[in-house]
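A single protein chain has been omitted from the complex, and every remaining protein chain is retained in its original position.
By written order: A and B. Residues from 1 in each chain.
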Amino acid sequence: MKPFTYLIPKTLDEAVSLFESHEGRSAYIAGGTDVLIKIKERKLLPDYLISLKHILSPDRPLLNEDTKELYISAFITHRTLERSTLVQRSYPILHDAIKNIGSVQIRNTATIGGNLVNAVPSADGAIPLITMDASVNIYGTKGMRSIDLIHFFLGPGQTVLEKGEILTEIVVPPLLPRTGSAYIKFGRRKAMELPLLGVGMLLSLGEDLATCLKVRIGLGVAAPTPIRAFSAERFLKGREVNEQTLTEAGQIAAEEARVRDSIRGVAWYRRELVGVLVKRMGLKCLKRAGLKNE
Amino acid sequence: MTNLSIVGQRIPKLDAAEKATGRSKYIQDVTLPGMLYGKILYSKYPHARIVKIDTSRAKKLQGVRAVLTGEDIPAIRMGVYKDNPPLKAGKVRSYRDEVAAVAAIDLEIAEEALNLIEVTYEALPAVFDPETAMQKDAPLVHEAHKTNILKMPWKLHYGDVEAAKKVAAHIVEDRFSATWVTHCCLGTSGCIADFDHDNHLTVYSNTQIPFLAQKDFLGTLKAMGLTDRRVRVIKPCIGGGFGSKLDTYAYEHVAILLAFQARKPVKIQFDRKEEFTATSTRQPALMDISQGCDENGKLLFRDIAMILDNGAYTSWGATTPSVMMMPISTLYRVPNVRYQASCVYTNNTYAQAMRGYGNPQATFAIESSIDMLARAADIDPVEFRRINANQSNEVSPQGFRITTCGLTECIDKVVNEIGANDPKKKGEGVGYASLIHVGGGARVYKSDGCGTLIKMDDYGKVDVFTGATDMGQGADTVIAQLVAEELGLHIEDIHVIHTDTDVCPWDVGAHASRTTFVAGNSALGAAKKLKEQIVKIAAQALDTDPQQIELNDRKAASREDKEKNIDLGKLLRKTHFSPGGNMLMAEYFYDPDNENLGRDFKGNLSMTYTFGTHGARVRVDEETGKVEILNYVAAHDVGRAINPMLLEGQVYGGVMMGIGYALTEQVQLEKGEIMNPNFRDYKILTAKDTVAIKAPILETTDKDGPYGAKGIGEPGCVPTAPAIANAIYDAVGVRIKDLPITPERVLAALKRKEGVDSCGIDPLTEKAYDCS
Partner (left out) sequence: MPKKITFDLNENETSVEIEDHWTLIYLLREKLGFSGTKEGCGSGECGACTVIVDGAAINACLYLAVEVEGKTVLTIEGLASPNGDLHPMQKSFIENGGIQCGFCSPGMILSATALLKENPAPDDDEIKHAIAGNICRCTGYVQIIDAVKKAAQPETEKVKVVAWQSDSDT
């Protein structure tokens, strides 16, 4: 690798000012599983790597008991999230996704913030969060700002982060009662996969446990950035959720998706998958919403 | 057979502890003092003239000790067709072409030097499809050959296929295809070349063919003007073979040339990307097959024509037809066989040996077609196979003398274990496929032999020097077990050395699943000779008739009077340290009594043949086309399991490799460029993809194998693809004829079956998606 100097700030301010003072020649690094590969491949050639791993921050996801918001520090590893009983119990869509990202070894080092900032279309980390209407906090020279995660991504590898800004925290708003959520990563093998397609879904049901009060459908690898299937969501809202309506929602979502051919998969097949997987995730959400209510 | 104490036992691999503690030294771990690091510059075009190479800046870089291009080297030609120089001059014919090489004091400088080499290319029209390359107006890959079709003799006709076609009651005809896949050894390729003062050469290489490599390197030295030199090939621990090291590679010859130029040892070590892009693949194949049977389901003929994409240069891939002939002529009894294969140059990568050596490809076509024929004849596919199963003591049309054959027993075993009659849920199906493979060596060279030297030391411990190669499959352990059993020793008393051509006797190489049979028989022969010597001196020492001497538990004892016994170490010391003393040593070269194939390709290629049947129970997700394997049974007639644990390891490993071959693996080439040279996009299966595999072992005790054993290294991956394809057909009624059987292919086939041609309209183009 091209040599660099490794700087270890202890606070966000220190990190940001280090970035500024080495303007144009520095990059942030958290877990390193993406950044080091980029440096090895000569796609990134910083003289300074500013580590974000030693900045004091919460070491696990935290639920605000009053607001019921979930706060996830961006510097938490995927493994911490995977093993969090809070996430397993109350945010199963996130657990579904996180536990299959990379490998145990990758998840032990890679941070959720790094995952989001890397902004790959496969977006295993982003889709479940977008599906839960998450927002992210960003810190920079101008202080802190907040943005809905769905607007965070501009294109493959591109986010709204300005130079020197750091993604610090993910905030998940409270879930309605009778909510079921699920994520599926469709791949050719069962591990170490970048998905052919990723579908995250959230359903909040009425007291009859059948009418859809709120629905979110997140799609990964269905467009250059993670997207929501807004038309499909509009179709389902207010309707009874069953196999038939879910099938139709899936068809609408398939038409909304902007899939393309790549060496990992062809467009027509991805489109097919959107329809099938939206239906299946919807059924899973139904089941999980029902179970939770007991 | 008398009670055996070591043969047949689940003995751990001899070097497992070394490997488990990180002590084993692979080529990655070997360094020599003053060693330089070599790197190779590859072509930027699939087909281009090299107009100019300017290496001046590279040569000037501090730390660079040698720079070579194709113009700087003598005429060295690799490969069976001798069309492949280690550094290309004049033109490049694939992205994989080696254009220049540097040696420097460290890796970073070597890489930087590569970046400083300026190559000017003039792009030429390229051809990436073998059928196109066969046309008259196709761009010529090797102008001197005037055609892209290699002069290869792959043509045979036994009996009269045309006559058989006229009388067949049922005929099926189809095209099958198999694409490139690759070995994915965890230990990447590498070597170190080191000359001594007199220009004798030592090459450290993770080769499977130390002695043929030695010969190749001697050829290189000769071309360099270094005649009458010695070449020593030393094998460090090998991090996986599977056939990938069955030929010598450009990087080995390049290392030699660099080392000679720089007067220092040069190491070339591939990284993973190079391992994908610059080592050779399995041979792809386009296979047109037709088979026919009579009213009772007896096979009447098999007619196959193949087109093989030979890539830009020729390695063992072009000879796979010689092995494909084996299942073509002898898998099941078929009296009339016709086969023809064309090897065609293209600007793609090229193939060499890979586990099965053409057998998996041919068996995919044959066994898929058998299933289709059975159904056309309205006969149960299992019954069809039983009707046509090979039997013991038969001679096939190709002249293969089948001695032991447990095929029918394997079929029955699989049917039993796979739960053939269990109720099938929606989308579930069961499929079968059988295999034949050489099990008693394979005479593909002037010799199929292996030599062994054995000596016993003053402590009763034995050193076995074998020409065989262990690359993880367990050759070392099997040899030790055979020797220990013969000499009445414990397994830990046997030390097996197989790593050095200076010390070990000749062997043709680790291929054709021949090591247990040939190296085993060789070691057994040497051990028997040593035993004779031991028995003779023991009889003297114990004052007994030699016929009474037994070797057991590290002792020589009289059978009739157990009180008369002597510790072997003591016996050896007595023999050594007495007037006229001597050491105990023996040697034995075993060359099996098999035959080279004749001009008509007839001949008994192997002394015995390994048979097997695989069964797969699958579930097809009809909405996504995804295939899940619920249960897999791989039954093999192995003659005798010398070490059941290691044998199972070969079967499990072969089956998983075969499942990858069937469902997920492909080297994706786009206009000659490999688009997935990494483990992320080359879908080698992970631990989570394992399936429930049973590997029943059938022992038919072959009369020629050591303790009755046959080879098993390759069979595990031979019939997996057709077993799975047949199961998919059984499940959902679609026949996938192209490997890998991806979910896309299955879904597209399911849709076509429902009469759905298009896979939806693309909203951007408003045209139908091409769901092919």
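In this section, contacts are C-beta pairs under 8 Å (C-beta built on N, C-alpha and C of every residue); 3 or more make two chains touch, one makes a residue touch a chain.
The structure displayed is predicted, hence computed values, not measured ones.
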Of B:171, B:491, B:630 or B:675, the one touching the omitted chain in the full complex: B:491
Contact residue for the chain not shown (choose from B:168, B:185 or B:433): B:185
Listed residues A:147, A:176, A:191 or A:213, member touching the removed chain: A:191
Full-complex contact with the absent chain, from A:10, A:40 or A:287: A:40
Missing-partner contacts on chain A, residue numbers: 1-6, 32-33, 36-37, 40, 49, 51, 53, 79, 99, 102-106, 108-109, 190-192
Chain B residues touching the omitted chain (full complex): 10-26, 28-29, 183-188, 237-242, 271-272, 471-474, 491-492, 645-646, 648-649, 652-657, 678-680, 684, 686-688, 690, 693
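As a working rule, only the chains that are shown with their structure count from here on.
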Chain centre separation (chain A, chain B; CA means) in Å: 43
Of chain A, residues touching chain B in the complex: 186, 188-192, 194, 254-255, 258, 263-269, 271-273, 276
Chain A-facing residues of chain B, complex: 623-624, 663-664, 668, 670, 675-676, 679-681, 683, 685-689, 742-744, 747, 759-760, 762-764, 769-771
